[in-house]
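A short worksheet on the structure shown next.
For this depiction, one protein chain was excluded, whereas all remaining protein chains were kept in their positions.
Showing subunit A:
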Amino acid sequence: MTIRNTVRDHGQRYRPRMACLKKAERMLLEMQDPKTGVRSQPQRLVITTIPHAITGEDIVSWIAETFQIDASEAKNIGTMLVALGYIYPVQDHKRLVIKSDASLYRFQTPYFWPTQQWPVEDTDYAIYLAKRNIRKKGILELHEQEQYNRLHKWMNHKWDFIVMQAKEQYRAAKERKKPDRVVFDCQERAYWVVHRPPPGTVSAMDCGLDRRIDPNAEEPRTPDFYERIMIFTQQSIMRPRVKSSVSIAALVKYCATYNSHDPFLSKCLPSNPWLTDDVTYWNLTKPNVEIPTKMRVERWTFSFGELLSDPRGRDDFRLFLKKEFSGENLAFWEVCEDLKWGTAATMSEKAEQIYKTFLARGAPRWINIDGKTMEITVSGLRHPHRYVLDAAQTHIYMLMKKDSYGRYLKSPVFKDTLKKAIFPEEHKFTDAQLEHNSKNRRPSLSPVVLRQQEQEQRAKMAANAPVDITQLCRFTTPVPHLAVYSGITDPPSANTSPTLPFLTHSPACPSPISVALDSTSASERRVEPSEGGEGNLQAPASVCANVTKSRMPLSLRRLLKRGCSPANMFASLSPKYHSAAGSSSRIQPICPDQAGQAPPRRIGK
């Protein structure tokens, strides 16, 4: 065994099963029948005649008659036979299509049939190219030249053998009679056009990656094999079932919705880059493009999931939520995703930061989830794992979907984006332009570079005042080292104190994580010496401050009397609890009567 081309070989050597090949072979054998097969005629060349040439129209009409189908379908089948390599065109050998006129074709000899078992070897290709070079120097086309050089590099150790074998095959061919020699050359050339197509052509032998197991080999019936069948059938029984009318209706609805957005089923505007080598489409649909296309914006209206999965859509939604002052929901959802998909090493750290930012009572971006979920989550955070925030995330997701999403679709932000979205015109390239495009192909940015850019952008966003605006008041402060995702927010007010007095409740009811691990920087902790120690807190001169401050020890006292129940505590201590509907950029100064309302509200619960 010689060294195979290790670039492509990872132990996967078998071509995948192509069921069409067996069928094509049978059809081809049917065509050979002298009475009922395709009519053949001799081809007259300058010096000699070569038998068994068939015309395209004969082939097409034979197929149409035998299978009782119409002419266009027969033409398609004929083209497939040519593309697979069972019939080759005698003139115009590079275009593997069937023409329903008098152009001549010939059957390929069985040695060159594309059967499954034997992969097409590079050694053979090198020998073929060397032979062509022997016959006439410099006849190789550009892509063949490139391939030849590449093979010379990869199979350098065999090169003497390849050259010798090429010479011997050439000499052996010369022993044959002239017409046979010509026919053999045509056959070989046709074989290699099928299996090493010139660039820019579509190959019918494109069957995907090679497989590790031979698809033609029978699978041995071991106990393992039967066990797999048993497991599969057991799982099929246990699968939840849906009425076919329902599932079909869902499929139909999906197809109808996405039909015009599918680049295979409808036109890809401006043009499909894989076909025309023009990358405008990719530039227009980059993840973080400024102005999205109209189709993309339309997709956001299909479902909430679509909106969130598109980065540009998410940006737009974030902007809208910022205006609505419920940006913490989306931020929390994103942070949960980050936890789920992030590295295991950073998980506990992330979980703690999430708790501090979103879930702790009085947290700067406190999310509004029901008591039970909060309980589950907080207790789960004691031993954080990847899916510990799943319940809370689902709750927030549903909240956003049912509430904010509807409002977003009616909001001016969305309408504005929709108005600005562009609808690109279709490109109409001529053949010359297509060639020009294919010559000027450039590689796009490497994914490494893209990921770096993405990370830089994220870090920039996180560094910019990540705190949600509703929560912004004298007692909140942006905490830059918490990498929380948010939109660009206003710069923090000048008179916020750097302390977070809410967290001083920790002696009374410490956060689960800080019990489990002790971290957190000293700057955040303010030790409250006693429950009545309001005098220790620096009192900025404002009514708001006094009121909010005094509110806290009040509720703390109440808390200690009634015992430490997390739900009530969170509810009472949440700044949101007292905030107004929130259309201004500052929290409303809480009037004294509102503070007075707080206790009755609690008691009323």
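We adopt the following convention: contacts are C-beta pairs under 8 Å (C-beta built on N, C-alpha and C of every residue); 3 or more make two chains touch, one makes a residue touch a chain; residues count from 1.
Keep this in mind: contacts and distances are computed from a predicted model.
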Chain not present in the shown complex, as UniProt names it (candidates "Glycerol-3-phosphate acyltransferase 3", "Regulator of G protein signaling 9 binding protein", "BHLH domain-containing protein" or "Somatotropin"): "Regulator of G protein signaling 9 binding protein"
Candidate in contact with the missing chain, chosen from A:Q108, A:Q353 or A:Q393: A:Q108
Hidden-chain contact residue, picked from the options A:I50, A:V82 or A:A331: A:I50
Listed residues A:D33, A:E219, A:E290 or A:E425, member touching the removed chain: A:D33
Contact residue for the chain not shown (choose from A:R13, A:K167 or A:K323): A:K167
Residue ranges of subunit A at the interface with the undisplayed chain: 1-3, 28-29, 32-33, 37, 40, 45-48, 50-53, 90-93, 103, 106-112, 115, 117-118, 121, 123-124, 130, 133-137, 149, 152, 156-187
